[in-house]
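Note that this complex is displayed minus one protein chain, with the remaining chains in position.
We call the chains A and B, going by the order they appear; numbering starts again at 1 in every chain.
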Amino acid sequence: MDAKIQRTEIIVPSPAARLKEGFRKNWYKFSRNKLSIAGLVIVLSIIVVAILAPYVAPYPKHAGKFVDYVNANQGPSAAHFFGTDNFGRDVLSRIIFAFRGALLMGIMVLAIAVPVGVFFGLLAGYYQGSFLDTFIMRITDIFLSVPPLLLALAIAAVLEPNLTNAMIAVTVMWWPWYTRLVYGMATSLKNEYFVTSAELVGAGRFHILFREILPNCLSPIFTKMALDVGWVILIGASLSFVGLGEQPPTPALGQMVSDGTRYMPDLWWMTVYPSLAIAVIILGFNMLGDGIRDMMSKGEHDRG
Amino acid sequence: MSKETDNILTIENLKTYFQVGKVKGKTVHVRAVDGVSLSIKKGEVMGLVGESGSGKSTLAYTVMGMYPPTEGKITFKGEDISAGSSRRPLDVKKDMQIVFQDPGSSLNPHQNIKQILELPLKVHGIVKKEEMEKRVTQILRTVELSPAYMYKTPGSMGGGERQMISIARALATDPSFVILDEPTSALDVSIQAKIINMLLRLQEKNNLTYLFITHDLSLMRNIATRVAIMYLGKICEMASTHEFFETPYHPYTKMLLSSIPVVSVEEEKLRPEKVTSTGEIPSPTNIPTGCSFHLRCPNKMDLCTYDDPVMTEVTPGHYVRCHLYNKEEAGDAV
Partner (left out) sequence: MGNHILDIRDLYVWYRTYEGYSKVLDGVDFNVNKGEKVGLVGEAGCGKTTTMRSVLGILPEGQFHIPKGEILYHGENILKMKPQELHKIRSEGMSMIFQEPSAALNPVFTIGSQIFDVIKYSGEGNSAGSRSKNKEKIREKAIQAIREVYIPDPERILECYPNQLSGGMKQRICIAMAIVTERELLIADEPGTSLDVTIQDQVHRLLRDLVDKKGMSLVMITHSLGVAREMTDRIYVMYAGNIVEIADTKELFANPLHPYTLGLLASVPKLTGGGVTEGIYGQIPDYLNPPKGCRFYPRCDRADHSCQQEKPPLRDMGDGHYTACFKV
């Protein structure tokens, strides 16, 4: 008769192996949707191009004070892929430089709005029903009841028009969305047994807010952030469209579109290409956001 | 007075009501726990049985301090702890632990097992940082899990393993009293058996006292030293396990016992005569007057419809809350 089967124990994986395994799994979930990969590629390329703008732009000088009436108003050609504008500046180069301001806007705004919004959301949600909750959520409601663009316009108009102030304006109107998002999650999470359990063992508020509740909110937060970058850039473009963003001659996408409209439809490339650039950025971040959501979801049949 | 000091936990006339809204200007209350008195001796396994919604969890949570009691007194090791959990001293929190009903939500899905088990150790300053990993390994060993679980997340584990981690977390602070709120009712019997065995071994080894909540009377028979039955927020019968199963008194107990599906002929013989269960469990917002069980009781008398029976000690240590066994009235009742 054969020997009895030996029962094996599981082996502790090394930290490096855990990291690799975690990465493999996340990549698998992320890459299930091919659009997510496309989004990642678009976003990465835009970031790289923006950082290396002085080296990749065909005419880096055209991003600053520059006039060349001889070559003005040219349509797309081998020398100027996207044509030149009424001052003779290369549209492609200006778009590439405009990416810098756009990305800076998206990143800076979220870098400030998200932590602030999340913090207030956690606080109000965890202390649901208290004075703190009422106070925070009423303020949030006030901000959310004003149309976003209008609020940003008002703030940007009061302040001196430049990129920094445009960013401040957008930040001020953006944080309440995160407060609202996190508030909803925190109010239900605080009743989960794992939170109660931490409370009963005597863990501090800090631990409960940031170690127990916050990690469970991250997935929707990151997803929203990835989606929002695009929208922030769009709002930034709208502000610069009406002249409340980056000031000439520094290129900004919105302002380029608005300048171009004056020459429509003859110099169509002046409007169409910057508009397309805006669309591509937003699309890229949206597709990336969907991928991040897929990656972070813990579905029923997904073994996390 | 030696009997008094034997008790690790004493509950006196505990009431926990929840406000659930208003009807015609009057606030409606759920009387989830409605006058429970109970004492638990050191080293025993007190079984608390009852149907869904009878207030078992609410009683446990009130004892743990998660809800402030509406009325009544809770004494733990001679100390009055009727105040809510936030006002309890840290050493009481360390000494009392609870394992929750739902293994799905009692572990944070975004933490790994090591992080989960570390929390009580950190909060109570039980071990130094360097020794944390060693201690976590040790804790895992006490619930018979391999250290490989340290870096798993709850989502990748089965219900049984998750419940073992919950138990491990409860035991990490080396408590003397643990409330187990239906720790196995969501699990398969083959896994339940494993966990129950482990719990009993741990109890012996660490000198623990358990308040074990379940709706499974057969399980109770095998692990509890004493059993209390709860119905609509009140305890209706309490006795030592042997007494309880040999000579159940309360009509509700008999109904419960006769409803249990069993797997052998010997067990069938032990079940009381079939008591056909009729009617539905009434809503706890609208508890019937008199004996709360009278709508379903096969032995109901006129008296039961308007007079709420009181707890009586029928034989030593065997308490029943039913007019049939009320000493003064017994003569004309039975």
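Assume contacts are C-beta pairs under 8 Å (C-beta built on N, C-alpha and C of every residue); 3 or more make two chains touch, one makes a residue touch a chain.
Just so it is clear, the model here is predicted, and its values are computed rather than measured.
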Out of B:132, B:193 or B:295, the sole contact with the unshown chain comes from B:193
Cross-chain touch to the chain not pictured, restricted to B:94, B:221 or B:250, is B:221
Touch with the missing chain holds, among B:174, B:267 or B:313, for B:267
Omitted-chain footprint on chain B covers residues 51-52, 158-161, 188-197, 200, 215-219, 221-223, 241, 245, 255-264, 266-267, 270-271, 277-278, 280-281
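We adopt the following convention: only the chains that are shown with their structure count from here on.
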Per the C-alpha means, the centres of chain A and chain B lie apart by a whole-Å value of 50
Chain B partner, complex, touching residues on chain A are 9-13, 18, 192-194, 196-204, 207, 211-212, 215-216, 218, 298, 303-304
Listed in rising order, chain B residues that touch chain A in their complex are 64-66, 85, 90, 93-94, 97-98, 100-102, 105-111, 115, 119-120, 123-124, 146-151, 153, 155-156, 169, 173
